[in-house]
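Can you keep this structure in mind? I'll have questions shortly.
The complex appears here minus one protein chain, its other protein chains still in place.
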Amino acid sequence: VSDSDLLIDHHREARTGVPELVYGASKTAAQVVAALRDLAADGRGAIATRVDAAKAAEVCAALPAAHYHEVARVIELAAAAGAAVRPACAPIAIVCAGTSDVPVAEETAVVAGFLGAPVVRITDVGVAGIHRLLARVDDIRACGVVIAIAGMEAALPPVLAGLVDLPLIGVPTSVGYGVSVDGLVALGALLASCAPGITVVNIDNGVGAAVAAVRIGRLAALAAAGMKAAR
Amino acid sequence: VSDSDLLIDHHREARTGVPELVYGASKTAAQVVAALRDLAADGRGAIATRVDAAKAAEVCAALPAAHYHEVARVIELAAAAGAAVRPACAPIAIVCAGTSDVPVAEETAVVAGFLGAPVVRITDVGVAGIHRLLARVDDIRACGVVIAIAGMEAALPPVLAGLVDLPLIGVPTSVGYGVSVDGLVALGALLASCAPGITVVNIDNGVGAAVAAVRIGRLAALAAAGMKAAR
Amino acid sequence: VSDSDLLIDHHREARTGVPELVYGASKTAAQVVAALRDLAADGRGAIATRVDAAKAAEVCAALPAAHYHEVARVIELAAAAGAAVRPACAPIAIVCAGTSDVPVAEETAVVAGFLGAPVVRITDVGVAGIHRLLARVDDIRACGVVIAIAGMEAALPPVLAGLVDLPLIGVPTSVGYGVSVDGLVALGALLASCAPGITVVNIDNGVGAAVAAVRIGRLAALAAAGMKAAR
Amino acid sequence: VSDSDLLIDHHREARTGVPELVYGASKTAAQVVAALRDLAADGRGAIATRVDAAKAAEVCAALPAAHYHEVARVIELAAAAGAAVRPACAPIAIVCAGTSDVPVAEETAVVAGFLGAPVVRITDVGVAGIHRLLARVDDIRACGVVIAIAGMEAALPPVLAGLVDLPLIGVPTSVGYGVSVDGLVALGALLASCAPGITVVNIDNGVGAAVAAVRIGRLAALAAAGMKAAR
Amino acid sequence: VSDSDLLIDHHREARTGVPELVYGASKTAAQVVAALRDLAADGRGAIATRVDAAKAAEVCAALPAAHYHEVARVIELAAAAGAAVRPACAPIAIVCAGTSDVPVAEETAVVAGFLGAPVVRITDVGVAGIHRLLARVDDIRACGVVIAIAGMEAALPPVLAGLVDLPLIGVPTSVGYGVSVDGLVALGALLASCAPGITVVNIDNGVGAAVAAVRIGRLAALAAAGMKAAR
Amino acid sequence: VSDSDLLIDHHREARTGVPELVYGASKTAAQVVAALRDLAADGRGAIATRVDAAKAAEVCAALPAAHYHEVARVIELAAAAGAAVRPACAPIAIVCAGTSDVPVAEETAVVAGFLGAPVVRITDVGVAGIHRLLARVDDIRACGVVIAIAGMEAALPPVLAGLVDLPLIGVPTSVGYGVSVDGLVALGALLASCAPGITVVNIDNGVGAAVAAVRIGRLAALAAAGMKAAR
Amino acid sequence: VSDSDLLIDHHREARTGVPELVYGASKTAAQVVAALRDLAADGRGAIATRVDAAKAAEVCAALPAAHYHEVARVIELAAAAGAAVRPACAPIAIVCAGTSDVPVAEETAVVAGFLGAPVVRITDVGVAGIHRLLARVDDIRACGVVIAIAGMEAALPPVLAGLVDLPLIGVPTSVGYGVSVDGLVALGALLASCAPGITVVNIDNGVGAAVAAVRIGRLAALAAAGMKAAR
Partner (left out) sequence: VSDSDLLIDHHREARTGVPELVYGASKTAAQVVAALRDLAADGRGAIATRVDAAKAAEVCAALPAAHYHEVARVIELAAAAGAAVRPACAPIAIVCAGTSDVPVAEETAVVAGFLGAPVVRITDVGVAGIHRLLARVDDIRACGVVIAIAGMEAALPPVLAGLVDLPLIGVPTSVGYGVSVDGLVALGALLASCAPGITVVNIDNGVGAAVAAVRIGRLAALAAAGMKAAR
C-alpha cells in the first residue's frame, strides 16, 4: 500500500460541481500530502479535513504553501493565481448556539470559503436567551442559505426554521455529557423537528453541510443576479 | 389472585402528601373497581389512570359515582362532601405545543385537579411560531409551577425555561413517526437541554408530572400566602 | 378541547414561504376538517397528511371539495380559482428504488405539487441493477433539485450524489424486516454517506423533503429565469 | 474566534432567577477566565463547572480570587462583600448511596451553595443496608427539597420518595461497569420509578439538579417564613 | 413438517434433573398436543407455557386431563398416580411488587409446583411503601430460595438482597410505558444492582427462574434434612 | 469528604452471609486502605476488587499484610489465625472458553476462595472444539455449583446447561471487537438461552457470580454432609 | 402507479446467476400477479416471498398454475416443461434447532429448491441436547454447503462450524420474548462467534441465505463432478 496507490477521482468536480475533499483522519501524513498534491495539480487548490495538530505539522512541513486552520482542523492549499474560478455563491449564514459548537462551525466555514462561498458567522444565540436570536434574524435573512449548528437538545434550528424562508441545513454536534455525549440526541431532535423544511447531515459533519449549502448557494447567486438584471 | 388480594398502601398520603393512584393499564375492570372503592373509603375520592374506553364502561357501571375523563383516559371518584380537604396549591401552568400532546396534558390536568391544584391550560404554542409562546409568557409567570409537555424535538421547554423563573417540569410525549415514534428523542432532548433547571419525568407520564408539581405548588401556595400576609 | 381550540399559525407562509400543513395522524376527523377549513379560508387551499382511508372518508364527506390521494394518504383542498399563485419552482426529480418506497414518494409528490412544484417521478432504479439508474441520469440532471427515496441499505442516494451536481435530499423509508424494519439502517446509511452534499430528513418524511425541496426549487426557478434572460 | 467573542447573557438572572453558569469542559482556560470575569463584573461572583485540574490551575493563576473545588471540579469566584444578596433558600438535602457518587454530589452542593442554598449532605445510605437510610429520614424531612444521587440500579430515590413528602429530584450517575457504565440504566430506573413525584435530570448533571432545587427551595423558604409569621 | 416431526429430548430429565418443557408460543395447538402427549408418556406429566386462551381451549379439548392455568397461561398435565416422584424441594418464596407482575409470578409458581416445589407467594410489597416488605422478611427467610419479580425500576430485589442470606433470582417484567415498556430498564437495574448475589433471567421468564430455583431448592431440601438428622 | 466518612455496613455478613466487599474502581488508594482496615477489624479479612496495578502498589505499601492478585485485580487481606471460620461450601466449578476470559475467571476464583469455597478451574473448553468440553463433564458434575464465563457469542453455558443438573450461573465478558466489544451480545445470548435454568450476572461481574455461587454452595455442602451422614 | 409501472430487471439472472425474486410484503396482490407473470414469461418460473394467506389466495385465484407454500409463505410458479434448466447444485443442508425456526427454514428450502438445489432438512438438533446434533454430523458433511438457522442465543451454528469444513451460512431468527424478541441477540451471537468461517444474513432472511448457498452449491457441484471425473 504505497502512497501512490491513491486513485483520485479527478472528474468529480466536473460531474458534481465540487472536487474530492481529503478525509484526513484515517490517512498518514504522507498520504495526505500525496492526495493534496495530486488534487491541487490543476491549480484550484485542495482541502484536507479532520487533521490533528501533530499530523498537520508534518503535512505543512512537506507542503510550505499549505495553511492549517487550527480550530477547524483543516489544511488548505489555496488556489493558484490565475486558476479557473469556481461559480459565484450567495452568502451562507453559519449560526451556532455556543462556544462548544465553534469547531464544527469553523470546519464548515473554511470548506465553504474554499468552494467560493462568502460566510456570515453568527454565534452565541442559543434558545436559553431567545432575544439574542431574534436580534439577528434580519442578518440571517440577508443570506442565501442557512447552516444551523447545535448540540445538546438542538432547539435552535427548529426555532430558526419558523422565522425565515431560506433553505436550512442542521448540523448536530457531539457536545456535552450524559445523554448528549455522542450527538445522537441532537441528531434525533433535528430529524424529529416539527418545523418542516429542515434537512440534516451527520453529527459534526461540517464538510457535508458546506458542500450541500454551496450547491444551493450557487443557485441563489444566479437567482439574485437574475432578479437584479430583471429590474 | 382474587380481587381482595390487593394490598392498598393507606398511609401513603400521610407519609408523602399524595394518596396511592391506581395504574389501570395492567388491571382488570374488577381490580380497578376494588382498588378505587378501597382507596375512596376515607371519603377523599380516588383516581385510576390509563383506562381505555371499554374498561372504563365496565368500571363506571359498577361505580355509578365515577366519572370517566375520555381524552385523559382517567376515571375519577370525586371526594365526598365534608371530606378532609387537601392542602392549598398554587396554579399550575400546563403548556403544550400542539393537539398531539393534548391527551397527556389532560391526564396531567385531571390528576393535578384531583390533588387540589388549579390548572391553567396553554396549548398550540409550538416553537415553529415562537410569537405564540412569547404572547403567553405573562400568563405562565402568574402561576406557581410550570409543566411543559412536548413531543418530537421538544424544543418548547428549553425556550420556556429561559423566559421564566418558576420550577419547570418537562414531559416528553410519544408523538410522531420515524425517530420520534416512541418519545425517546423528546426525552433525550429534555434531559440534554442547555437551559439548566428543567427536570423531567418518563415519556407520557402525566401522573408523575402532576404529583411532582403539586408537591411544589403547595410550597408556592404557602409562599404566596406568606408574602400576602407580610404586606 | 373543542375543535375550535386550534390555534392556526396564519402568518407562517408570509414568514417561511410555506403554509402550515396539517399532520392528520393524531387528530380526529373533526379536527382535520376544522383545520383544513381554517387554513383554506384565504383561497389558496390546504393539505392534511397521514390520513388513513377511514378518517379520509369522514373528512371528504364533510368537505366535498377535498380530494383524497390514496397511496399518498394525503387530503388536498385545491386552491380556489383566482387565488394568489405561489412562486414558480423548478422541476423536482423524485427518484426511488422500488415499489416499496412508492407511498412515501407519492406523499412527497402531492405535497410538492400543492406547493407549486412540477414533479418528475423516476421509480424502480435500485442499485441491484445499476444500469437502470445510469439510463435516467440525464432526466434527473434536467431538474432543479433531487429527492432520492430509499429503504433497506439506501445505496441509491450515495450513487446518485456522485453523478449529478444538483442539491440532493435523501428520504429513508421503513421498508423490510429484521435490521431494516424501522428505517434506522437506511437513515444511518444516508447520514454516513461518503458522498458529501446529501442532506437527510426523518424516516418516511415525504412532507419535510417536499418543503425543503420547494425552498430550493424556487431559487432554481429564479436562477433559470435569470440565465434565460441573460442569453 | 477570539475570547472576546463570548456573548454573555447578562439578563438571565433577572429573567430566570439564576445567572449563566460557565460550562468549562469545551472551553479553553482563556475562555473560562474571560467568561468568569465578565459574569462576576456585577459583584455577585461566578461559577465554572467541569474544569479538570490542569485547566483549573491555569484559570486560578489568572484569577487569584478564584477557588477550585477539586472533588466537584468547579471553580468559584465568590461574591464581593456588599454585593446584592440572592433570595433566601430552604436547606437542600443531598443524599447519595456511596463514595462513587460523591463527585456529582459535590458539584451539586457547590453550585447550590453559590446560589444561596444551605446544604445537608447524607452519604453511604445505599439500599443494600436499608437501615442506614431509615435512620436518616428525619434529617431529610427537615429540609425543603431533596436531591437523591444514585448510580447502578438507582434504587435509593424510589425508596426515599415513598418516605417523604418533599419535592425530590433524582440524579443518575455514570458509576460502575457492564450495563451500568454510562449511567443509562440508572437514568432509566429513575424515569421508570413506580413512586410518583420523582423528577430527573441528565446523567451526572449536578448543576441542573442544583438550579432546579434552588428554584423550589426559594419557594420553600418563603413558605417557611410565612408559616412562622402566621404562628 | 408434520406433528410427528417433533424430536423430544426424553433423556433431558436424567441429565439435567428437569424434563423438557414445551414452549407453546410458536407451536400450533396440534403440535402442543403431540408434544405434551409424548412427554407425559412416562407418567410424570408435562407442561406447556405461553399458551393463549384460544389455543388452550383447542389443546384441552384434545387432552381432557389437561388443566389450563389462565393467569399463568400454562397448560399442565398432572403426573399419573404411582408415577416416579421428583426429588424433594425446599419452599420457594415468590415475591412481587404489584398486581402488574402477577402473570409472571403465576407462570413461575405453576412451573415450580409441577417440578415438585412448595411455593410461598408474597405480593404487593413494592418499595414505595417499604414497611410492607419489612413486615414479610421473616416469612421469606423461612424459605430455601427466593424469586423476586419486578418491573419498572425493579428496586425490590436489591433491597431484599440486603435483608436475607438466601440465593435470590431476579425476574424483570415488561410492565409500564415509556422507558419501561419492554422491560429493558428493569433488566438493566437487576444486573447493575449494587447488592451482590442477585442473579437474573430473561424478561418475563418465569420458566427459567422456576427451573433455576428448583435446582437450588433441591439442594436446600437435602441440606435441611441433613441438619435435622444431625440434631 | 475525608476518608473517615466511609459508613461501612458491619452487620451485612450477619444479615446476608457475606461481608461488604470493597469496590475499588471509584475509590482513592487512601479510601481503599481505610475501608479494608475497617472491614478486617473483626479478624476475618477483607477484599477490594477492580484495583489496577498502580493503586494496588499504594494500598499494599500501606497494608503490608495485603496480597495483590494481579490477573484478578483483587487485593486480599487474609483472615487472621483463630478468626471465626466461614461456613463450609461445596466446590465451585469455574469454566471458561479461552484465555480472554481468564481475568474475570480469576476475580471470581479469588472472591469465592476468600468466602470459603474450594474452586475447580476449567479453561479453554470453547464450543469451537466441543470434544474439549465433553471430556471435562465428569469433573464439573463433581462440584456443587457451576460458574460458566463466556464472551463473544457465549455458546458454552447453554451447551453446558444441557449436560449437568447443577445450578449454573453465566458471566458474560466484554471480549472481542465489533458487535462483541462491550459484552452486550454475550449478555443477551445468556439471557436468551433456550436451556432453562441458567441465571446471569452483569458483564464481567465475577464478584456477583462468586457471591451467588457461595450462597448456593453452602447449601450444597450441607446437603452433601447430610447425604453422607444418611449412608 | 399502475401495475404496469413495474420495471423488472430481466437480465439479472444472466449477470448474477439468479433471477429477480418478488418481495411480496409491500406489494398488492395485483402487483404480485403482474410481477410473477412478467418474470415467468421466459418459461423458467418465478417466486414471490413474504405473502400472507389472504394475499396468496388472491394471487392463486389469478394464477391457477401457482402453488402456495403455506408454512414458508412463498408462492411458486414452477418452470415450464422444456424451459432452460438451471445449473446443477450440490445438496444444501438446512439445519435448525427447533420448531420455532421452521417457517424460516421452509422459506429457505423452497427458494433453494426453485433455484435447482437439492435440500436436506435437519430439525430439532438444539444444543440443549448436544447428542442430537452429533448424531447428524455425517449427514451434514455429505452436503456441499450448510445453512444453520437459529433464534434465541443461536448457539447451534458456532458448535456446528467447529465440526465440519463446509461453507456455513447462519440465519438468525426472531423467535422468543424479552431480549430475543426481534432476533437482534441471535444476529449478534452469530456475528460475534469465535468459530471463524461463519457468514451471516439478515434476521429471518431465508431468501438471502438460499441465494448465497446456491451460488456456492453450484461451485460444489462442479467440484464434485470434477473429482468424480478425475477418479
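Letters are used for the chains, namely A, B, C, D, E, F and G, taken in the order the chains are written, and counting of residues starts over at 1 for each.
Assume contacts are C-beta pairs under 8 Å (C-beta built on N, C-alpha and C of every residue); 3 or more make two chains touch, one makes a residue touch a chain.
This is a predicted model, so every value here is computed, not measured.
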Missing-chain contact among C:Ala105, C:Ala186 or C:Ala225 belongs to C:Ala186
Using the touch rule from the top, list residues of subunit F that touch the missing partner. 71, 99-100, 102, 106, 123-125, 128-129, 132, 175, 177-181
On subunit A, the omitted chain is touched by residues 1, 5-7, 9, 11-12, 23, 25-27, 31, 50, 174, 182-184, 187, 202-205
Sites on subunit C contacted by the missing partner chain, in the whole complex: 97-98, 126-130, 134, 152-155, 158-159, 161-163, 176, 178-180, 184-186, 188-195
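Heads up, the rule we're going with is that only the chains that are shown with their structure count from here on.
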Which chain pair shares more contacting C-beta pairs: A-C, or D-E? A-C
Which whole number of Å gives the spacing of the CA centres of subunit C and subunit F? 58
In subunit B, which residues are in touch with two or more of the other chains? 12, 128-129, 161-163, 178-180, 184, 187, 191-192, 202-203, 205
